[in-house]
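With one protein chain withheld, the remaining protein chains of the complex are depicted in position.
Here the chain labels run A, B and C in written order, and each chain numbers its own residues starting at 1.
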Amino acid sequence: MDASNYLYISALLFTIGAVGVVVRRNAIVVFMCIELMLNAANLSFVTFSRINGDLNGQVMAFFTMVVAACEVVVGLAIIVTIYRSRRSASVDDASLLKR
Amino acid sequence: MTTSTSLVYLIALPLAGAALLLLGGRRTDKWGHLLATALSASSFGVGVYQLTQMLGRSTEERPVSQKLFDWINVGAFNVDAGLLLDQLSICFVLLITGVGTLIHIYSISYMSHDQDRRRFFAFLNLFIAAMLLLVLGDSYLSLYVGWEGVGLASYLLIGFWNQKPAYATASKKAFVMNRVGDMGLSFAIMIAFATMGTVSFAGVAEQAENTSEAALTGMGIMLLIAAAGKSAQFPLQAWLGDAMAGPTPVSALIHAATMVTAGVYLITRSNFVFDAAPTAQLLVVIVGAITLMFGALIGTAKDDIKKALAASTMSQIGYMILAAGLGPVGYAFAIMHLLTHGFFKAGMFLGAGSVMHGMDDEVNMRKYGALRKFMPITFATFGLGYLAILGVPPFAGFYSKDMIIETAFNAGGVKGIILGSVTLLGAAITAFYMTRVMILTFTGTKRWDENAHPHESPWLMWLPMAILAIGSVSSGFLLSRGDALVNWLHPLFDHHEEHEQHLLEPIVVSGLALTMVAIGIAIAFVKYSRQDVASVAPEDVSVFTKIARQDLMQDRFNETVFMRPGQVLTTTLVATDEVVIDGTVRTVGKIAMGSGSALRGLQNGFVRSYAALILLGAVALVAAIWVVVQ
Amino acid sequence: MKWLTLLMLLPLAGAAIISMLPKSMEKAAKQAALGTSLVVMAATIAMVVRFQRDNVDFQFVEKYSWIPSFGINYALGVDAIALVLILLSTILVPVVVLAGWNEAHGGRWSVKTFYILILVLETMMIGVFAATDVFLFYVIFEAMLIPVYFLIGGYGTGERAAAAVKFLIYSLVGGLLMLASVIALYVMSGAQGGHTFDINKLSELQMSSTTQNLLFLGFFIAFAIKAPVWPFHTWLPDAAKSATPGTSVLLLGVLDKVGTYGMIRFCLTLFPEASETFTPIILVLAVISIIYGAFLAIGAKDIKRLIAYTSISHFGFITMGIFAMTSQAQSGAILYMFNHGFSTAALFLVAGWMISRRGSSTISDFGGLQRVTPIMAWTFFLAGLSSLALPGLSSFVSEFLVLVGTFTRYPVHAIIATFGIVLAALYILIPVQIALHGPTTPGNEELKDLNLREKLAIAPVIAIIVVLGFYPAPLLKVINPAASHVITQMGFTDPAPTNGGK
Partner (left out) sequence: MLQLALEVGQTAKPEAVMFWILGPLAVIAALAMLLVKKAVHSAILMAFVMIILAVFYIAQDAAFLGIVQIVVYTGAVMMLFLFILMLVGVDSSDSLTETIRGLRSLAITAAIGFGGLMISLLGHATLGRSAVGLTAANADGNVQGIAALLFSTYVWPFEVVSALLITAALGAMVLAHHQRSTTRPTQRQLSINRFRGDSLGTAAGLSGPGVYARHNAVDVPALLPDGTPAADSVNATLSARGDMLDYKKFDLSEINTKVEEEK
């Protein structure tokens, strides 16, 4: 099987994730979409690792996972904080920072 | 050429007085006027001392010079702060300091009630210093300093009572019109430096013969403009009438005896330029002739005694300029008339001041009348001046004015006849308006207000008048006895002893002149002595009189031709600056800000639309890569 | 002894001392600033005495490597032109501090900040004239904007923020063009024997005439904005109107001189051929500046704007003198830079006192001041006379030298420019008449005359104006060799007397 098929899947998932970030309003879902994009990127890393016969790609994916974990922790904390003050988890409601 | 170290005191003494009084402030109020008078007198003393020294030397040794310091020294442009006292300048020095001192004395009393008397004396001293610098400077540039210095002093003194807006305007007008003349002087200096490489009198005199006539004509015309500005000659004459806003001693000293004659000095001093530039010389004569008539005509219609005298001054200086324009034969007569005029006109102005002093500062002659009985001394001194200006023998004006008329006739050809006629006609008109002044002021019925109490002035005032009257009587005779002044000045002027052809014998000229004067007097008598004079100027007068009352439309002309367009230009430029230049700058700014606020619409606060933009950016990036890869 | 570095460090030291004072000690801050500036002035005079006036090379030279990888040096040195301007700057600073004793109050920041800014600005003013490394010059040229920006925007009046921004943006645009030229010079120097910013080496560069023209324009426009030359002038009236009088004095008296100084130092030295190419255009701009500035001054309703416009007219004279290429005009222009500093200082300081007393800068709000506040009125009048170049006062000497020098080469320009002296009479005498003469305007009866401090501040300025009017020789002797050096370098000689073609 051609390993590049994984890359197509990865591209599709990434695009879906990106669309999700734009169209969904619930901050948690937006976050999940970001995770989806990260995972899509990870899939590419792993696939490239396989194509090149080299473990560096996997190490990269590993680092991505760690950073993603950090991001989730902090991001969810931010969501909780915002929710606490605004009683809303909609990203559209936090729109004061403009002009 | 003799050198001296004492010339500087001539200037330094009054200058120190001015500085002391101005910086000393109110502390010097008590004795300031005395100090100023003393300094002016001591400057006169130095002048007399210099004269005696000069008389004791041979003709070639008479000019005295003193170099003070290097003033401006750049490349080939070398101007020393140097003084030069020769036969010409000593005449002026004595006139300035002599008449100046008399007028200082007069002012002590005249200004005694003015709270700013100290300042007045400081300005008088400043004027004396500047005027002395004007006539003592040994180069056009040092002359320029004095030239503008007297302009400043004149400005300050005309506007001495500048709390009245009209007076302030008059002083400004005088300064600005003088500046137009100064511009001419600047040009003359520039031409001198560019063509001859020097601006000193001696240097220019030396180089004049090597220089083309065109350049000299240009320089001569520029000098003429300068002279016209300072001496109130056509076309820059309009300021003199308004300058009468100043206290009367100022009118006597600055606007009759000394400063306004600076133009005559400049032209005679620059004889080497004009002698080599006949066109410029012709223009000088024309300007003199026009102004002579111009002033005389204005004089006939003025009811303000000072303005009538000012018009007369303008006219008399016209005579001098005319004489100066006649070349070497005329210079000495110009100077002689200048000196005699200095006496009688100053005397008459002081007389006018005395009348005003007695009449509560009333200047309208129609409100005078029959003052002879109340002010006998004033009447006498004024009358002597009157006889002098008319040119009645043996009074001073007879000698000087007759010589000018004679020289004018001798100019030869049509020119001579025209000039001679003009001067003769001028003499007649002079006789008319001066007689008018005499009649309106001193004779006839009294027309003054109920509460006026005319009285003779104190001795401090009439003494200078008396001394000047003596000058008016005797100066002409003394100066012309044995051609004293002509011979004295002779070494300075390049007098070609070609025998002039006399168009008319001198005695005929005198006769003609006296006839004209008699006619003028007669008309005035018929018009003003035989019938009562209205105390309010009648309105139903001829167009000619109306125009003459408005100074022959000179102000209206200046207003329409220069002032209004200038104001329009100013407002246009101000608007242009605001709208076009700054407008362009602001438009650039607005474009930047406009594009900024247009882009700001993207910054709507919705994080999702930012994400969409990032996505778009990513698309663009990938598209770019795609294009490159293809 | 490193004179120039010392001069630059002294004000900084003063600023450091002031910054350590507590905010409440306002008087101490003022005294420290005055003391510092006096020390700097004394040091400058000590340096001036050691200047060899016949030596046309840079003197008091210092050179340290600053950024070796780009060939940038901290290189200082002065010739007579720079020396005169440094002297001007260091004399004006104590005058400004003393004269504007209370002008820092009511600003956006504290009083001590004001004096720190002034002293930092003084360092920059010295540095900008002393720099002989083009990059160092550029850096100081731009860095100078910072204290001025804060001085205008923080302590001015009216629309100070807008004026400060306008000033800043104008200057930055000019600086940007100059930066492009500076970089181009650097690149070219690399192609011709090693990267350098040394002005002496850069002046020996070979370049095509097109390149030279473009680089010249980059420098010239920057300086023309700074000077300011028509039509780059509209920032000046706004800035001068909004700034405090002291700031305006430094702005018009010193900072604008950087423009005309730069024209001599950089435009002429680095691009002699391009300077010649552009001379006709520049002279026309200069003449327009003279007449235009004068007309706008006549039409000005605000006294500060009026002074700013008169300065535009005067800078026209300076620019004309610089590009007329005769030793008289050049000396006159350099002398004019010095004299203009003082005559504008006098005008602005007195105008500032008038404004602070009356609370308005509209000319027609004044009236009859000569009777109410005689000393202030006469000082203003004298300053005005200096501005209209009355003979006997310093600016006459310089203005006349410029005119006479220009006339020998460009008579038409000189003749048109001379009309400026009539306009000068108008633009000074009109406000004098409105503000000082006539009956006292209601509301002005209680104005106070100058106090001792103000008299002390203005007296030296007036003294310099009068003394240099009668005896400019000491300065001219310093300036002349430098001026003729510039002319010779450009390959010009003074025109010989023509004798009118005979």
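Definition applied: contacts are C-beta pairs under 8 Å (C-beta built on N, C-alpha and C of every residue); 3 or more make two chains touch, one makes a residue touch a chain.
Since the structure is predicted, the reported quantities are computational estimates derived from the model, not experimental observations.
> Relative to the complete complex, which of the depicted chains are touched by the chain excluded from display?
A, B
> Applying the definition given at the start, please give the residues of chain A touching the unseen chain.
Residues 1-9, 11-20, 22-26, 28-29, 31-33, 35-36, 39, 42-43, 46-47, 49-56, 58-59, 61-63, 65-74, 76-81, 83-84, 88-89, 92 of chain A touch the chain absent from view.
> Could you please point out the chain B residues that touch the chain left off the display?
Listed in rising order, the touching residues are 604, 606, 608-609, 612, 615-616, 618-619, 622-623, 625-626, 629.
Here is the rule we go by: only the chains that are shown with their structure count from here on.
> If you average the CA atoms of chain B and of chain C, how far apart do the two points sit, in angstrom?
37
> Can you give the whole-Å distance between the Cα centres of chain A and chain C?
Taking the average C-alpha coordinate of chain A and of chain C, the gap between them is 61 Å.
> As a quick test, compute the distance in whole Å between the mean CA positions of chain A and chain B.
94
> Give me the residues of chain B that touch two or more other chains.
In chain B, nothing touches at least two other chains.
> Give every residue of chain B touching chain A within the complex, in rising order.
Contact set of chain B toward chain A: 600, 603-608, 611-612, 615, 618.
> Sort out for me which residues of chain C touch chain B in the complex.
Against chain B, chain C makes touches at 166, 169-170, 231, 233-235, 292, 295-296, 298-300, 326-328, 331-332, 368, 370-371, 378, 385, 390-392, 396-397, 400-401, 403-405, 407-408, 411, 414-415, 418-419, 421-422, 424-426, 429-430, 432-433, 436-440, 470-473, 476-477, 480, 483-484, 494-502.
> Could you please specify the touching residues of chain B with respect to chain C in the complex?
Those residues of chain B that touch chain C are 22, 69-77, 81, 141, 144-145, 147-149, 152, 155, 159, 162-165, 168-169, 172, 175-176, 179-180, 182-183, 186-187, 189-191, 193-198, 207, 210-216, 218, 569-571, 573-574, 577, 581-582, 585, 589.
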